[in-house]
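With one protein chain withheld, the remaining protein chains of the complex are depicted in position.
Moving on to chain A:
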Amino acid sequence: MKKNRIIAQIGLYVVLILLAILFLFPLVWMVVSSFKTEPEIFADLKSFRAFVPYTFSLDNYTGVFERIPFIRYLLTSTLYVSVIVLLGLFVNSLAAYAFARMQFKGRDLLFSIVVALIIIPFESILLPLYLIIDEFDWLNTYQALIIPFIANAFNIFMFRQFFLNLPKELEESARMDGASTIRIFFQIVIPLSKPVFITVALLTFITHWGDFMWPLIATTDESVRPLQVGMQFFFHQPPVRYGHVMAALTMATIPLLIIFVFFQKYYVQGIASAGMKN
């Protein structure tokens, strides 16, 4: 009986290790290759050495910086995504608070419209949105990357769910003391709602960090080109050098990695709770 269990455990580990190799080998190859010369990368393709970091040259990294404004792409992405997150937290939580706590005419109708909007896939409004942004003369500006994405129906929904579950007593006693609604919101509700703010911030950041189609269309100018689009251009920009591309990809992975390492707990809780609620 005991022997069987040990065999089962070893079998389990074998399966886990094989799967881990399958999930990690492309990423390991990417990082290891970014430190190798072009001939080394190609020579190693047919052997296990493809995954062994035996040289450590930064030439590919300096090559990337010579060929594309990588830092600029990175800053552009960081900036526009952060602004979406911050303004979005503010605007969506305010709206959600109105839906959760206030009485006004048409509230429930308005909220059901918001919920219905969650279904509209962005891809189906792409072209008219482009024409609207063009009408505003916003193509190739940060506004085009930011403003359409501040309000988010799903985030309003998430905030409202959370606010509904907060105990009303604190807010009511603050109101007795004469605090205004705005003050109650900022001084009582927001501090109590930290988890939902962090979760929404993370989900928003990760979603927009991966934005591709919209920035591809709305920004043709390099000065406002985000990282994802910059990577795609670099990938197709001759001469295609494996080492350079690997270095650029490795660097482009770092920001999300950092976020994940620091906010891992919230991130996993966030995707899990998004799953549970539905």
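In the analysis below, a contact is a pair of C-beta atoms (placed from the backbone, for glycine too) under 8 Å apart; a residue touches a chain by one contact, two chains touch by 3 or more; residues count from 1.
Going forward, contacts and distances are computed from a predicted model.
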| item | value |
| --- | --- |
| Protein name, per the UniProt record, of whichever chain is missing from view ("Sugar ABC transporter permease", "3-oxoacyl-ACP synthase", "Aerobic carbon-monoxide dehydrogenase large subunit" or "CidA/LrgA family protein") | "Sugar ABC transporter permease" |
| Absent-chain contact - pick from A:64, A:145, A:200 or A:249 | A:249 |
| Selected residue (touches chain absent from view) among A:128, A:167 or A:238 | A:128 |
| Residue touching the undisplayed chain, where the options are A:165, A:180 or A:223 | A:180 |
| Positions on chain A contacted by the hidden chain, ascending | 9, 12-13, 15-16, 19-20, 22-27, 29-30, 42, 45-46, 50, 91-92, 94-95, 97-99, 102-105, 107, 110, 114, 117, 119-121, 123-132, 147-151, 153, 156, 180-182, 185, 209-210, 212-213, 217, 228, 231-232, 235, 242, 245, 249, 252-253, 256-257, 260, 268-269, 271-272, 274-276, 278 |
